[in-house]
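All protein chains but one are shown at their positions in the complex.
Each chain gets a letter, A, B and C, in the order it is written, and its residues are counted from 1.
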Amino acid sequence: MASEKIVELNMGPQHPSTHGVLRLMLKIKGDTIMDSTAHIGYLHRCIEKLHEKRHYMWCIPLTNRMDYVAALHSEHLFVQAVEKLMNIEPSERSQYVRVILLELQRIASHLVAIGSYGLDLGQMTTWFWCFKEREIILTLMEEVTGGRLFHNEVRLGGLKNDLPKGWTEKCLSMLTYLDKKWKDYGKFIENELFFKRTKGIGVVSKKDAMDWGMHGPSLRGSGWNLDVRRYAPYSVYDKLDFDVPVKDEGDSLARYRVRWEEVVQSIRIVRQAIKNLPQGPTEGLRSLYFTKPVTPGEVYVINEQAKGEAGVYLVSDGTSKPYRAKYKTPSFCNTALLPKIIVGHKIADIVAIIGSLDPVFGEVDR
Amino acid sequence: MINELMNIVIDQVMLLLNLPIFLRDYLVVIGYGVFASLVVGAVAYGGAYVERKLIARIQSRYGPQHPGPAGILINLADFVKLISKEDIVPDGADSVSFRWAPIAMATILFFTIMLLPFGKDLFAVDQSFSLLLPVALLSLLPVAILLIGWASNSKYTYLGALRSAVMSMSYEIPLLLSVVGLVILTGTLNIVTMAEIQDRGLWFVLLQPIGLLVFVISMIATAERIPFDMPFAESELVAGWKTEYSGVRYALTFLVEYGLVLVTSVIVVFLFFGGWSGPTSLPNLPFKIPSEAWLFFKVGIFVMAYIVMRASFPRLRADQLLNLCWKYLIPLGVLNIGIAVVERMVLWV
Amino acid sequence: MIQNLSIAKDVVEELKEKFGDVIQSEGDVAVVNEDFIAKVCKYLKNEKGFDHLSNLSAVDLIKQNMMCVVYHLWSTEKKQLIILKAFLPRDPTDKHVCHEDDVCDGVQRLPSISKIYPAADWHEREAFDLFGIIFEGHPNMKRLLLKEDWIGHPLRKDDESGVPAYQIDWKLAMMRSNDKFVLNMGSINQKLEKMKEEKEDGK
Partner (left out) sequence: MIVVGQLEKLIKNLTGNLANWGRSWSFWPLTFGTACCAIEMMAMASPRNDAERHGILFFASTPRHADVVIVAGTINEKMKPRLRRLYEQMPDPKWVVAMGACEIGGGPFWNGYNVEKGIDGFLPVDIYVPGCPPRPENLLEALIQLQKLIKKDSMARYKSGNPHL
């Protein structure tokens, strides 16, 4: 029977909507997918091996380039691990400034995620509008740290440079502008055709989500109320009140909605952080240890990155170079379960599911 | 006004080459054909330019600015580049059908353009079935696309072509149902007489709103524009059935895409918005407005609608269009025929 | 404030009673004999509610000549973390032999927990790919990040597949050069072949 023939289709590493270099080998019958395997490693840059060859200070550019859409998050993760190892408490003001910059970076990362989600489904305008708003945030971050994508801002126990004068007013005006705009974009994106393409697509049940190791907004889209900033608070997140958006349907629309609401929550956090921003030094140790030895031992720290819960298991043997740094990144776990969700859907749905999981392949391949 | 010009030119040519008399009608047809394709070529060029600028403006950016004063020559640059590009025929492809299929699509498109009138008495051929022929020819395009999909010997083009074939099966029936509704109302199959009826009395959009809805949706599917963009879905199937084309043949598919947008909007304007009917002389306007101006004004509105739709809607899945057509459009079409019968009895008796 | 993840010390004690001397506790870390890791994980997941596998990492302790696999398990209700460690004998010359269908046998063996925590599937493949640790019972024990025909496991401490020639530690390279010493970088291979000829001529 002709229709029984299983065709093997290869969505190669260069494909407009795989968010990077993922290669999916699909076995399709007609338009539905019977079985699929994911091949990764097309962006494996040996980051963990290079950690062992560099002083602690030089590892920051490596951690930045893992999740290059929200670079400050992994940088903050690595420095927090060293601070925990050395038992150094960063100054109060620097923790607030770090939270401000982290939440701005989370908004920028969600803008990229939602923008390219619209582009995958055929709605080009959302992509351009989201990138337009993201440029404003990048210029704001550039005024503080000097870099658009990668900042090298977090130092051991403090920051490289403090917020310039008048920056907070600029940031507040940007937030009011973004708050209003974000409501309009939400109405523009969620039209009837968008629902047809995302509602009920790529449903992951609550039990499967935890078993298969889903992370971040995708996990919260399946009903789990898990946010590292709540269940393992770090920095000053316990002093800030924000609520964690959770949806129960577990389909692509729920994951999109969680991401959409997280932007609103991040705006709230930045406003609170700016309001009660304490005065004080943010110097900290001007530079992470160049050649001074770090106390031997091992430490495990988890942070709520834009894509989900990320952790670093840092082993130091007392020299000035890390002995072993293992990064558990959320996109790695989200991509692992991609072949399991896709089975049974149409080819056009792969795009919707990949977009809703929002993997970044610098983080997947490390 | 264009008619007199056309007749003068043809008489000169007849005298120059002292051709026998019976060849005159063929010359008229060829003359109008050349004129129509020139007009459509210019409007398609303008449409492509307006599309890039309008979509850029919707997406809050400038769009092409540099080639030419305001980016006017951007499409000429595209055309020149595509012509001067290397024309790859993949070795696995069936070269004959791979080479000739886009040319076949272009001829189908220009054949339909020949049949459409462009003004009050500006038409190449006044046949009694001139409404049926364009619709039938437009449904030939998916056959050519299927040929391309198979000939390019790549899985993506094959999938894109299959989607196009499946789609064409689903949107042809509601298309014809809405046309049947109109035919019942007017009694003729001739576009020109339909336009004259609308010129005198009501526009059919007021009489047949459901017919308009069904017709517009299936027209968008014929032109493969954004909500029903599955065969060329560049985010899923890399580039659908156009994946293997480069150079001149890709330029042809580019031209067919914009030509389809234009042809479909001309047909919709003729059937529902009264062709060239419009007040010929506004009170404080010195000169008389030619009927062609009204036609192109309405067609322009429709092309703008296509562009705005492309900027604001995501793409549907192929099977969602199928059950849209089978479950909703066909019953609506039948209901529309019922309304047309009732209106026919009530209004024209 | 510095994040302090509350370690479930009481659960470590319970494990010791239940599994006896298989489990030693080193500080607040439970060191598990490598053959019982699957049983312990199943017990933790089903009875103790540690349903979230936070991290599975491999560390190459070349000084103690041991390979260590570290499991961080997180329980979402009790908001507690438990760290399991399994120490494996280290295979000095990553001599494990991979048959055609990539089934490898070697010294660094460990029961796989991908049946209990499906999330560990790719973590274990990555540990195999970069360290050469073989997880028995894993459905698809193949390389994940590197090319299929890559020789050697790059994240091991003594693997110099990526080091440019002028940084290589020649004593170690010479010590290993008598047996099969294959590296992937062209520049290093020529250098080593030259060293070998000099060695043969010198003899």
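FYI, contacts are C-beta pairs under 8 Å (C-beta built on N, C-alpha and C of every residue); 3 or more make two chains touch, one makes a residue touch a chain.
Not measured: the values here are computed from a predicted model.
Taking the full assembly into account, the omitted chain touches A, B, C. Touching the missing chain, out of B:35, B:245 or B:294, is residue B:245. Checked against the full complex, the candidates A:62, A:121 or A:314 give a single residue touching the omitted chain, namely A:62. Residues of chain C that touch the chain left out of the display are 145-147, 154, 161-164, 167, 184-185. Counting over the whole complex, chain A has residues 12-14, 16, 20-21, 41-47, 49-50, 53, 61-62, 65, 68-69, 112, 128-129, 131-132, 134-135, 138, 148-150, 361-362 touching the chain that is not drawn. For chain B, the list of residues touching the undisplayed chain reads 52, 56, 59-67, 71, 73-74, 76-88, 234-235, 238-239, 242-247, 250.
Basically, only the chains that are shown with their structure count from here on.
Shown here, the protein chains touch in a chain-like sequence that does not close on itself. Computed centre separation for the pair chain A/chain B is 45 angstrom, with centres defined by C-alpha atoms.
In chain A, no residue touches at least two other chains. Residue numbers of chain B whose C-beta contacts span two or more other chains: none are found.
Residues 1-3, 5, 51-55, 57-60, 70, 72, 76, 79, 81, 83, 117-122, 130, 143-147, 154-155, 157, 162 of chain C touch chain A in their complex. Residue ranges on chain A touching chain B, taken from their complex, read 7, 9-10, 15-17, 31, 118-125, 128-129, 132, 188, 191, 193-194, 196-197, 346-351.
Residues 40-41, 44, 46, 48-49, 52, 80, 83-84, 87, 89, 95, 210-213, 224, 226, 231-236, 238, 300-302, 309, 311, 313, 315, 323-324, 326, 328, 332-333, 336-337, 365-366 of chain A touch chain C in their complex.
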